[in-house]
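The complex is shown incomplete by one protein chain, all other protein chains being positioned as in the whole.
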Amino acid sequence: MDFSLNKEQTMIKDAVERLMHRHYTFAQRDTYARGAAGWSEAMWQRYSEVGLLGLFDSDVGGPVEAMIVMEAFGHSLVLEPFLAAVLLCGRAVQRAGGGSHAELLQDIAAGRLLMAFAHTEPSSRYELSRVATRATCKDRRWILSGAKSAIMHGDCARRLLVSARVAGEPADPSGIGLFLIDAGSAGVRRTGYTTQDGLRAADLVLDRVEVVAADVLGPPGAMFPLIQELADVAIAATAAEAVGAMQALHDMTVAYLKTRRQFGVAIGTFQALQHRCVDMLVELEQARSMALYAAMMASEPDARSRSAAMSAVKVQITKSSRYVAQQAIQLHGGIGMTTEYAASHYFLRLMAMQARFGDGAHHLNALASIDGREVLPAA
Amino acid sequence: MDFSLNKEQTMIKDAVERLMHRHYTFAQRDTYARGAAGWSEAMWQRYSEVGLLGLFDSDVGGPVEAMIVMEAFGHSLVLEPFLAAVLLCGRAVQRAGGGSHAELLQDIAAGRLLMAFAHTEPSSRYELSRVATRATCKDRRWILSGAKSAIMHGDCARRLLVSARVAGEPADPSGIGLFLIDAGSAGVRRTGYTTQDGLRAADLVLDRVEVVAADVLGPPGAMFPLIQELADVAIAATAAEAVGAMQALHDMTVAYLKTRRQFGVAIGTFQALQHRCVDMLVELEQARSMALYAAMMASEPDARSRSAAMSAVKVQITKSSRYVAQQAIQLHGGIGMTTEYAASHYFLRLMAMQARFGDGAHHLNALASIDGREVLPAA
Amino acid sequence: MDLRYSPEEQEFRGEVREFFRSVLPREIRDKVALGRLPSRDDIVRWQRILNARGWAVTQWAPEWGGTGWDTVRQYIFREEMYLADAPEPLSTNVTLVGPVVIAFGNEQQKRHFLPRIANVDMFFCQGFSEPEAGSDLAALRTRAVRDGDQYIVTGQKLWTSYAHQADWMFCLVRTDESARKQDGISYLLIDMASKGVTVKPVMTLDGGHHVNEVFLNDVQVPVTNRIGEENRGWHYAKFLLGNERILTGRIGLSKSRLRRARDLAARVPAGGSTLAASHAFREKAAALEVELKALEITTLRVLDEVRRQTGTAQDPKISILKIKGSELAQATAELLLEVAGPHALPRQEDWASGADVACIGPEWAATAAPNYLYLRAATIFGGSSEIQRNIVAKNILGI
Partner (left out) sequence: MDLRYSPEEQEFRGEVREFFRSVLPREIRDKVALGRLPSRDDIVRWQRILNARGWAVTQWAPEWGGTGWDTVRQYIFREEMYLADAPEPLSTNVTLVGPVVIAFGNEQQKRHFLPRIANVDMFFCQGFSEPEAGSDLAALRTRAVRDGDQYIVTGQKLWTSYAHQADWMFCLVRTDESARKQDGISYLLIDMASKGVTVKPVMTLDGGHHVNEVFLNDVQVPVTNRIGEENRGWHYAKFLLGNERILTGRIGLSKSRLRRARDLAARVPAGGSTLAASHAFREKAAALEVELKALEITTLRVLDEVRRQTGTAQDPKISILKIKGSELAQATAELLLEVAGPHALPRQEDWASGADVACIGPEWAATAAPNYLYLRAATIFGGSSEIQRNIVAKNILGI
């Protein structure tokens, strides 16, 4: 039991925080958001320079390193596709691709290649195994048809990691494969858009898209465990991101209460508002603890224990995010409602997170479906 | 749509409130509670004198009259067996017994006869149709065997209205009969006790208790609808009682906040406590509205609509009671924890009510089981 | 005591329902049902349809176009309006400025303004809040200095809904700097076309353009546009707040949202079945329905007291309607957001604002987020929940 960071972790933390401090003020972020890509190519190169884009590699960084980066990113509401391209796709390729995709991994780490994880579908909602996109094998090629939706940073990715069903019923965990396709392949139609929290995403329609054997990741039909692992990685990452965002929002709210005056006094002198701030802090600290738990459990090899832990993480993060974000706006009053002021953007990020990788209700339901005197694995 | 009381209702209200004012201070109540019966025989006679004990009779009083009385009783935490003997047993006998039990009804109204409704069992929890007590017919007599528990005022009742199964499985709504037995009959063993809220109750064991045909209420095997009606009457009555108790508790809390001083000021000047008082009031008013809804829906002939409405009533009353009672103790601080001070007794009554006629979780579950765009009947 | 609607009231409900069914333009209804914003034209068009039937300004005194309905009928009318997915009559005109003119305007003002307000020939916005006067509204600093038969008005208003669409603004201005802050305020009607009026949009977190900053720079306002006496404006504004708050609960709207959430949950997959079959969802929806039922009855109790003139607009129960009503509006919107799930992710403010653009993902889900987002203001604007609690605390605690 040791909560301290080691030397390498401290270095990563310092490096990321320095980048954020220099290049990610609210005004700078706004400039990035208004650019064509919706994020900063220059920042992406900086991340690459300090080694962040190689963090999918378990030799370089584990869940704790991911947590450190994501917390700092959440604190500044970072727009770049780090989660999608690095933590998810990088990891997937490394885990499943073995040596055959070494070049891909180098390209990712060097910031030369953007990938996106095209898994969710218009009717899958939060069920990981609900994959209706079909892959059929024909002359040693796979033909993919179906639709994918809300693909994080799917608009800018050059390559897409697509899940598709090679066998079984729509919600069957077995029978799912992972395929690499070029975004520009024949038969790919994509619609890019901005999400509520200022990130980019895409919906895809795949109409008989061809995939050569070399672009099949792992044994087709047996990729659900990896997909589940990626979802768990994503939950752990967004938990840390949420903590960073909540911390920033809490600080902002406290600062506002000290300066805003009504009825002749700073509104921070009103006890009801003070206590609300304390309750926000309680929720924040509970969330922070669960982000730590997520980092600890993300490398748990037993998939059931790991997923149960991540469900617990999502339940707490959702509850905390909801309270902290809603109260932050309430305590700011009118100014919190405007997009000119940073608080609203934090609200949007914390709201949008809830609809990714399962909302609180989904994960509470998952926990309630587990039998036992305890449903969570012991720390 | 008219929320005003008519002349007779106003008279009942005045009469009950006058009785409470004169004879039901906290100190007087304490004396009654310490008596052997746990309540006041003298009060019972007074209720009879002003006509309250005949309120089971739909010619004399309906749900609104019951609401008026129960609210006043809740306000003073009345100990007498009005709900059990009058509203439940009186009504049951009148509804099912027809003319043949006219004498019983006269005795009830005159305060000469106490009855109790022996329906719940050790394993029935909140399921109304779960009756394991058996009644078998033999030589034109019925023989009852089984166990009943938590019978409100079952300790002092001279006659008991017992539900028993004549046919079917333990949770079958059909196959349930209602039987009148003397508490002193051979085979009746009863254990009387005080409940958390200072009322009296009894557990019963029935070992081959004989019932003559004249003491069978209605057609045996078809009494579940009446039992359901009684449960709904009870929910409506306790809703009003809860509102009376919450109102008293809220007043008490507000008064305490004005007088109790800490840190050199009345604690009522602390905004966080003020706002808590307001939230208590919000809950109280929501509960009051549902007590009115209960009074309106108690005479609804369609059993499904009526029971759905009563489930909604219980859900709101439970939620409100919980909040108001818990906050009242919290705002009183240490003094609220002591039995010397009245607040704790209100807390106990509001707590105990939740475990009678179904708790909030039970009734929310019932509502959630109904299909439809709305689950409540329109007002 | 009889808490059922009388046969006459039920018949009235049927008449209203049939009216809405037959006259509400389909394109307006569809917009409202999908949670998209009606345009200025939609608002005006709908208000004129109501006005043609004599139902645009139902609460006004009958001599100025009111229906003479009692409070319960007013409530039924509103409820059916929400359930029919009809837009509200323009509240700034109907609920806010009209009644003030009726109560405190002079004959000439009434004859000039009221018919135009009722028919939205003049589209009004409300100029109350200012940057430094939010919850502490009486701290407002916009000054009006008398200059002959004109006031010269200078200052800044904030959170002004509809200012970008409005022709006129009713406005609180300071006319006496030396008085107690509530006592130096007057109530003016300002033509938005006046020289010196500038409107700057304020974008809210839903991405919509609902509110504005309004800059008033030496704006000339004829003294004849002052309603009532000089320096009494605060009291006029306050006088009518109670009546407004009775309606701000918008229970019918929350009910309609809850119904919509249940309908849509049947289309959403969850746990091998649909979300509508999930027990947790059903309990959440049922719990909200219970609270809405309770609040509906609380509202009817207040309305009944107003009808029988045993209640007053100072009743703390009215603040309760605002506190609880806004919470339930938010809770029902949040339930819809939950139903929409990942479909709520695309940000499409143009579509939500009613523009003629393509919708990404299912239309039914596309406004779940903006509606949830904009409703965060329900507990802030119009007297925040904290201010309401202060008011009730003062009334019940007397401290």
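Every chain is named by a letter (A, B and C) in the order it is written, and numbering of its residues begins at 1.
One rule holds for everything that comes next: contacts are C-beta pairs under 8 Å (C-beta built on N, C-alpha and C of every residue); 3 or more make two chains touch, one makes a residue touch a chain.
Model, not experiment: these values are computed from the prediction.
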- Name every shown chain in contact with the chain that has been left out of the document. A, B, C
- Note on the structure: Sole touch to the unshown chain from B:184, B:301 or B:334: residue B:334
- Query: Of the residues listed, A:1, A:27, A:186 or A:214, which one is in contact with the missing chain?
  - Reply: A:1
- Task: Specify the residue from the set B:171, B:255, B:303 or B:378 that touches the hidden chain.
- Result: B:171
- Task: With the missing chain put back, which residues of subunit C would touch it? List them for me.
- Result: 279-280, 283
- Message: List every residue of subunit B that touches the chain not included in the displayed model.
- Response: 120, 122-127, 130, 149-150, 171, 191, 193-196, 198, 201, 203, 261-263, 270, 272-273, 326, 329-330, 333-334, 336-340, 344, 347-348, 351-352, 355-356, 359, 361-362, 364-365
- Message: Even though one chain is hidden, which residues of subunit A still touch it in the full complex?
- Response: 1-6, 9, 64, 254, 257-258, 266, 268-269, 271, 274-275, 277-279, 281-282, 285-290, 292-293, 295-296, 312, 315-316, 364-365, 367-370, 373-376, 379
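FYI, only the chains that are shown with their structure count from here on.
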- Task: Determine, using the mean of C-alpha atoms as each chain's centre, which chain is farthest from subunit C.
- Result: B
- In whole angstrom, what separates the CA-based centres of subunit A and subunit C? 38
- Message: Using Cα averages as centroids, what's the distance between subunit B and subunit C in whole Å?
- Response: 42
- Task: For subunit B, write out the residues touching at least two other chains, lowest number first.
- Result: 271, 274-275
- Message: Among all residues of subunit C, which ones touch two or more of the remaining chains?
- Response: 386, 389
